[in-house]
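Yeah, one chain of the complex is gone here, protein chain that is, but the others are all in their spots.
We just call them A, B and C in the order they show up, numbering each chain from 1.
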Amino acid sequence: MSQASIQVGASPQVQYLLRIADSCLILGQRLGEWCGHGPILEEDLALANMALDLIGQARALLTHAAHLDGQGHDEDQLAFLRDERQYLNPVLMELPRGDFAFTQVRNFAVATWLQLLWGRLASSSDAEVAAIAAKAVKESRYHQQHAADWVVRLGDGTDESAARMREALAQLWPLFNELFDADAVDAAAVAQGLGPAWSELRADWQAQMDEVLADATLAHPKPSAYVSAGRRGVHSEHMGHLLAEMQYLQRAYPGGKW
Amino acid sequence: MSQASIQVGASPQVQYLLRIADSCLILGQRLGEWCGHGPILEEDLALANMALDLIGQARALLTHAAHLDGQGHDEDQLAFLRDERQYLNPVLMELPRGDFAFTQVRNFAVATWLQLLWGRLASSSDAEVAAIAAKAVKESRYHQQHAADWVVRLGDGTDESAARMREALAQLWPLFNELFDADAVDAAAVAQGLGPAWSELRADWQAQMDEVLADATLAHPKPSAYVSAGRRGVHSEHMGHLLAEMQYLQRAYPGGKW
Amino acid sequence: AAREAAFEARIDAGDFIEAKDWMPEHYRKTLVRQISQHAHSEIVGMLPEGNWISRAPTLKRKAILLAKVQDEGGHGLYLYSAAETLGTSRDQMLDALHSGRAKYSSIFNYPTLTWADIGVVGWLVDGAAIMNQVPLCRCSYAPYARAMIRVCREESFHQRQGYESLLVMMQEGTAAQKAMVQDAVNRWWWPSLMMFGPADKDSPNSEQSMRWGIKRISNDQLRQKFVDATVPQAQILGITLPDPDLKWNEERGEHDFGAIDWAEFWRVVGGDGPCNRERLATRVKAWDEGAWVREAALAHARKQMNKEQAA
Partner (left out) sequence: AAREAAFEARIDAGDFIEAKDWMPEHYRKTLVRQISQHAHSEIVGMLPEGNWISRAPTLKRKAILLAKVQDEGGHGLYLYSAAETLGTSRDQMLDALHSGRAKYSSIFNYPTLTWADIGVVGWLVDGAAIMNQVPLCRCSYAPYARAMIRVCREESFHQRQGYESLLVMMQEGTAAQKAMVQDAVNRWWWPSLMMFGPADKDSPNSEQSMRWGIKRISNDQLRQKFVDATVPQAQILGITLPDPDLKWNEERGEHDFGAIDWAEFWRVVGGDGPCNRERLATRVKAWDEGAWVREAALAHARKQMNKEQAA
């Protein structure tokens, strides 16, 4: 009875799904941190609600990924018992929650991306993925709209809010590259009809970002040559701290039933 | 091969020593967080050095407590594999590091207390405890002096530093009560000649605090009726987060050799 | 005085008072105090449970906990709205909370130390809250009564979820988990009993509130009901309630139980509890750190309005 780490197989199909599942899981984990600490009560509720949707999306995909992986794991073993290097979310998701500007810029970027991704996955050759995506795309659309409203309000609000938004954009911009990086896992997903290469989403994502940033009177930061590699399990130093907390009970109570 | 929690026996002797060992361990853990983040490089070094002394004191006492407990555990099992409710440090030690004022006020209060405690333990009926104390008292004296210098400097520095010191004192004051609380574990230690009842240290501690606070031109906060109960394993909400991080590797790598 | 007599007559007839109706100033004040305190309790109550969101042991439990804490925020919203019908604003109420003039339920000054605390808070704390709140669904002030109907429905859902999570740990869990549940019950039992407030003989505000139909059942009566309802639930769980004097009294048809430590109660209410300082500081910090967001939202709304007017 041990809570040592589990290993997930290297099938590109499973990896592709885990990249998305972990993105939802880890961003959901970060958004949950706002609960009780938001600037207005309505935002505590909205952010908790988003976290809830993201955790729900993660659960559905993790369950399906575990099934495809065929080792008899369940959603919780995948969520709580992998080593850091086996989590495949882009680094963007795991960065600390930051201030409210940081949170809203990230939420907007991620929701825009997820909304495009779910939209494409809704016609996946994998019927289960298609079903999950059809439900999730509506949630992401709502998240995107909610975050867009805040991006505009804060970008075109006070001097302080605009300065904070510029700082958040500058911090986050280099991390967006990874959302559109291409590799063999992507190529396999395209070949199978499982889902799009993430790089295909870039143009639409950029157009939707540009529109809202323009409304928010915010300029683009300069592009960065850095491409993070969370999708291949190379995370930032924040990830280990997040996981230590998230995994604690599963690790400390071997064989527990919850 | 499991990293489930271990249990320590309820002998008052072991409990008495764990209260001290855990105080050193947990404050050492907090001080280590300053490393790389201090206001001047010299303080990064000084705080790391104190953390190092405290971890050293904890190791010696934990090893001895494990020996007395007689279950064949070692210092690391005691340090990393107990449940939160089995850690017996006063709550004071586990509070987040706070700002530099908070850190120095706590350091001064704890070092003053430890210096008095080690001084008494140097004549413990337990020769091993006496030997540990004889070495540790010198370290605590140095920690006390170093912190006292900062308390005076910051208390009698600028308006901002004085305000921060007052705030730190107000936050910390209610937590000092536990350092002098009396119970059956204490009484047993006195009866065995193992060490003093902590309540016996109060007058000296108060006198030394008063002297330095006067030099620092800082007033006493009003007394609080609250007595925390970390010594009986009832901690603050901060403790669980600290332990999740501190214990992570031991929990996640069952059977590991380091 | 005629209006006052008419008001009293309506109360006596069991009528509900609406926001637009005339009401005595003291009635209004009593309600504002009680409803805002209740709202603050929901908001502060998000903190001890929120403390475990990041560490929930399964995704299902994480989702349940997130939804629960979110519901509490929602309760805060309805209750602030109900209080606003009495002519106060949310900002005024929050200012009273942040400056320490307004109280919140003292139970939230205790820390959640283990995961089992989350289940036990659901079972005992929400259980006691429901016991207190069900009679408020018949409170004479209609907007409050309506808010409470919704709150009670959600809270009994939370209570069942909390209890169910304890059942899983007690019936299917490891020895370590069972010990964790028992420990949490040991810590929360007495503070839960204190949630019904001081004994009737020491409860100064109760009489007038009963008279006005704001309060319908006395503190001690509610406490007794809670004990009687909880004992069989504890038996099913297989945990021991930490009170050696707790036993069925055949004659009274109720449980006898031990003496409450009222000194602790008054100490914690008075500010010297384990988390008083920290809970308030956390709320104030969230509020202060959010100031720039609220200002920006306002500034943006103003800009939009100006644009629309100019167009």
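A few notes on this one:
Keep this in mind: contacts are C-beta pairs under 8 Å (C-beta built on N, C-alpha and C of every residue); 3 or more make two chains touch, one makes a residue touch a chain.
For clarity, every value in this text was computed on a predicted model and none was experimentally measured.
Judged over the whole assembly, touch between the missing chain and the shown ones holds for A, B. Only one of A:Ser11, A:Thr158 or A:Gln171 touches the absent chain when the whole complex is considered: A:Gln171.
On the side of subunit B, the interface with the absent chain consists of residues 25, 29, 32-33, 35-45, 48-49, 51-52, 55-56, 58-59, 62, 75-76, 79-80, 99-100, 152-154, 156-158, 160-161, 164, 245-246, 248-250, 253-258, using the contact rule stated above. By the touch rule set out above, subunit A reaches the unshown chain at residues 4-5, 83-85, 171, 174, 224-226, 228, 234-237, 239-240, 244.
In the analysis below, only the chains that are shown with their structure count from here on.
A complete topology is adopted by the chain contact network, contact being made between every pair of chains. The interface with the largest number of contacting C-beta pairs joins chains A-C. A summary of chain positions shows that the Cα centroid lying nearest the centre of all protein Cα atoms is that of chain C.
Taking each chain's centre as the mean of its C-alpha atoms, the one that lies farthest from the centre of subunit B is A. Centre-to-centre spacing of subunit B and subunit C amounts to 36 Å, using the average Cα coordinate of each chain. Computed from the mean C-alpha positions, the centre of subunit A lies at a distance of 40 Å from the centre of subunit B. In subunit C, the residues touching two or more other chains are 55, 176.
Of all residues in subunit A, those touching 2 or more other chains are 245, 248, 253-254, listed in ascending order.
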